[in-house]
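Excluded from the complex is one protein chain; the other protein chains are retained at their positions.
And now, chain A:
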Amino acid sequence: MSEALLVQEAGAAPLAAPASGARQFWRRLRAQRAATVAAAVVLLLFLAALAAPLLSALAGQDPDTYHPDLVDSASGGVPIGSFGGIGADHWFGVEPQTGRDLFARVVYGARVSLGVAVAATFLQVVIGVVVGLAAALGNRWVDQVLSRITDINVALPLMVIALGLLAVVPPSFPRPVLIALVIGGINWAGTSKIVRAQALTLKSLDFVSAARLGGRGRWSIARRELLPSLAAPVITYAALLFPVNITVEAALSFLGVGIKPPTPSWGQMLTEADTWYQSAPTYLLLPAGLLFVTVLALTVLGEGVRTALDPRAASRLSIGTGRKQRGERTKERAS
């Protein structure tokens, strides 16, 4: 998904979404079936990642042990058995050449892929909100400087810069942290632009003026009046950034500057698997399929969150309004 599109979509979120409360949000989210399923999938993936050591132990495997006896050495190290050596001991089969257990590597890989994406998204949101708010609330000079910095940040080619940075930093620096820092540090401009635009609009609304006339300070206004209203677009944008960050991590690992072996990550597994697509297709399909499912689920969930936070969209779709939905829909179709 292009960044411009993301900004546009998030920008379409309500200006002053009334602080309708978490309960209403959950009700609207739950009312969307696709989003509910997506949320369940995401939850399952996060749980699997958190419980990776437990799950591996349950399977009686670990991600790093070599099993040379499970691959056919004379044929390039292709796994012995059908579907990449899938069986009772190795639920997802074994890795070609090494015989390492793929189930263990996949669940451990989820930790890196999801962990990096969570950290990177968090960073992008924090930097974006701080810069955006400061630009909106600061004087003209501050706004000019911060907005130009944001523009430069938008223009930075993420992959190119990340490749450069990751190649320069000494290998002793923990890779997952570094990758999260790099992605988060480069790709925050979208959030900041949305926050600035929303905050500028909000600033001229009556309730903010009232607060200002009441003698409240800038930070107090930002915290008490602006931030609650900014929550909707920011959460929406974050939900859409998250899957993008997963794919960026995968792409960096695929290009060889991501997670270092033997630590598994889905992107790194994809790299290793790319030559095996003909002789051991399951090896490639596993990380590729998981990435696909994860990114799809997160995107659907992100869309669901956006809808749930947007009262106009929610009412248009008759979501969470408590009215009979069927009749409404028919009417809409008829018109």
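Here is the rule we go by: a contact is a pair of C-beta atoms (placed from the backbone, for glycine too) under 8 Å apart; a residue touches a chain by one contact, two chains touch by 3 or more; residues count from 1.
In the analysis below, contacts and distances are computed from a predicted model.
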{"item": "Candidate names \"NADH-quinone oxidoreductase subunit H\", \"ABC transporter substrate-binding protein\", \"Fumarate reductase/succinate dehydrogenase flavoprotein subunit\" or \"ATP synthase subunit a\"; UniProt protein name, chain not shown", "value": "\"ABC transporter substrate-binding protein\""}
{"item": "Residue touching the undisplayed chain, where the options are A:Gly60, A:Pro261 or A:Gly289", "value": "A:Pro261"}
{"item": "Hidden partner chain, residues of chain A it touches", "value": "64-66, 68, 71-78, 96-99, 167, 171-172, 256, 260-262, 275-280"}
